[in-house]
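Beneath this line is the structure, given in structure tokens, with notes to follow.
One protein chain is absent from this view; the other protein chains keep their places.
In order of appearance the chains are A and B, and numbering begins at 1 in each one.
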Amino acid sequence: MRGLIGEDILTEEGEFIINMGPQHPSTHGVLHLKIWLDGETVKRIQPNLGYIHRSIEKMSESLSYRNFIFATSRMDYLAAHVNNEACALTVEKGLQLEVPQRAKVIRTILSELTRLQSHQLWWGCTGLDLGGVTPFFYAFREREAIMEIFEETCGARLTQNYMVPGGIMYDVHPNFQKRVKDVMIQIKGKFEEYDNIMTGNVILENRLKGVGYLSKEDALSYGVTGPTARASGLSCDLRKSNPYSAYDQVQFDEILDTGGDCYARYMVRMREMRQSVSIIEQLIDNIPEGDFQAKTKNVIKLPKGEFYQRVETPRGELGVFIVSDGAASPYRIKYRSPGFSNLSALPIMAKGGKIGDLVAIMATIDLVIPDIDR
Amino acid sequence: MSTEELKNSITAILPSSTFDETGEFLNVVITSEELLPLMNTLRTKSEFDFDFLFCLTCIDWKDHLMMVYHLLSKTHQHTLVIKAKIADRNNAQIETVCNIWRTAEFHEREVFDLFGVKFINHPDLRRLFLSDDWVGHPLRKDYTDENMISL
Partner (left out) sequence: MEGKLTFPGQIHETTDGGILVTKLDDVINWARSNSLWPLVFGTSCCAIEMMSAADAKYDWSRFGFEVARATPRQADLIIVAGTIVMKMAPVLKRLYDQMPDPKYVIAMGACTISGGPFFYNTYSVVKGVDHVIPVDVYIPGCPPRPEALLHSMITLQEKIKHEQYFKKKIEEIR
């Protein structure tokens, strides 16, 4: 908002400049877009970030290797388990620590539950953005069931901090298996309902088909990852290509689409939810007995060097880059967040489209702003 | 390409580069002036074909800054880390790579904002996260701020 006072809202070419955000319901947070319009056609978009830049990277430099993980649950709060797992994996890589099999399987189950609830929230919010309030209530009904599992497992609904270097913080609740199975049965029954209410809806198809095209080459060049890139035909599922935790023990498909438009992105996420259910069902009966945490020293010190770990969050590739100088806290941490690169492709996706389509495009990229700003 | 082949091919292009194999990926350390020609070769030459810049960042080593580029080739599935040393901290500058990988545009703006590295020929070099009137570059080790309360 600042810097706009006194600026002409009409350019010399007759383009009209409007500001969307930072307080706007469809930006899913505090994203600010400066949009150049010709009538209703978007000519140019300039994302303006930093309205929730919380200096997590600077803060982590003064925290120990056990403590810095908490901040990542607040970074992408819809995928806290996956973020924590990424950090834990990076520290384990530095320590060359072998995680017990039980912890690996539980981590994978929780990561997939996270993906499921994140996609459900995305589905509800997409409905909300496109003018339908009902999907929001339908999505939250199942999401709450997953939140209850999280709460029973680690005591928190949203910011879990359950993954620690060496494994998981505590063993799972005795109810865990039964509860997850019950929820999976519940969710599987609801997919048809989701499809009936949204996927086959003619309004939705009209709003999404052929809108916000992203080519495979652009996706690669802009570093777009996750379902957004897979909808453009770019194979980038790290669970397949660089398997971590227990992903090498399960069978699942990498969902690819070639449409490249909003509808393809929508369909990829809808199909991914089914894959997540399948992964959880394969693992839930096969949680091995044993330790849930490997032994680590009280004060973790990573050897001198650089460690990089890539994981697949619901939004794409999260990279954790730790530079260690041998001390008890990281020398430098860089989070390569998926939303950051995905957002950089928004200007080319929305260019030439209508301003109303911009909302649909933002909804299907699935932006989480604190993840972008860090 | 295997690590050994990558090393040989890069030595053939840039004999002055040094290698570091202690980590997970092969690291190539070069000076900031050598960056752009090398990057162009890595992207365009079909034997390298590094088409995905998956991370771009900077490290402040107190006496110098180090730009770090993580590269991946989707076709060959090999990974490479390029490190460009910027010796002059006070007037840090390096060529932009955003004409090669578009994703670098945002990442370089982030580095400019938080480390104060100027990217030559960058199309839109402004602060990304902080407001335009912010003083200093917070991720530098010598950054001080009266609002920062240390533990």
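Going forward, contacts are C-beta pairs under 8 Å (C-beta built on N, C-alpha and C of every residue); 3 or more make two chains touch, one makes a residue touch a chain.
Since we're looking at a predicted model, the values are computed, not measured.
*Asks:* Determine which one of A:43, A:66 or A:141 touches the chain that has been left out.
*Replies:* Final answer for the missing-chain contact: A:141.
*Asks:* By the contact criterion defined above, which parts of subunit B meet the unshown chain? Give residue numbers in ascending order.
*Replies:* 129-131, 138, 143, 145, 147-151
*Asks:* Under the stated touch rule, tell me which residues of subunit A contact the chain that is not displayed.
*Replies:* Where subunit A meets the chain not shown: residues 1-2, 22-25, 29-30, 50-56, 58-59, 61-62, 70-71, 74, 77-78, 121, 136-137, 140-141, 144, 147, 157-159, 369-370.
The rule is simple: only the chains that are shown with their structure count from here on.
*Asks:* Determine the centre-to-centre distance between subunit A and subunit B, using the mean Cα coordinates as centres, and give it in whole Å.
*Replies:* Chain centres of subunit A and subunit B, defined by C-alpha means, are spaced 25 Å apart.
*Asks:* Note which residues of subunit A are touching subunit B in the complex, please.
*Replies:* On the subunit A side, the touching residues are 2-3, 49-50, 53, 55, 57-58, 62, 93, 218, 220-223, 234-235, 241, 305-308, 310, 317, 319, 321, 323, 331-332, 334, 336, 340-341, 343-344, 373.
*Asks:* If you look only at subunit B, which of its residues touch subunit A in the complex?
*Replies:* Touching subunit A: residues 22-25, 27, 51-55, 57, 59-60, 68, 70, 74, 77, 101-103, 105-107, 110, 114, 127-132, 138-139, 150-151 of subunit B.
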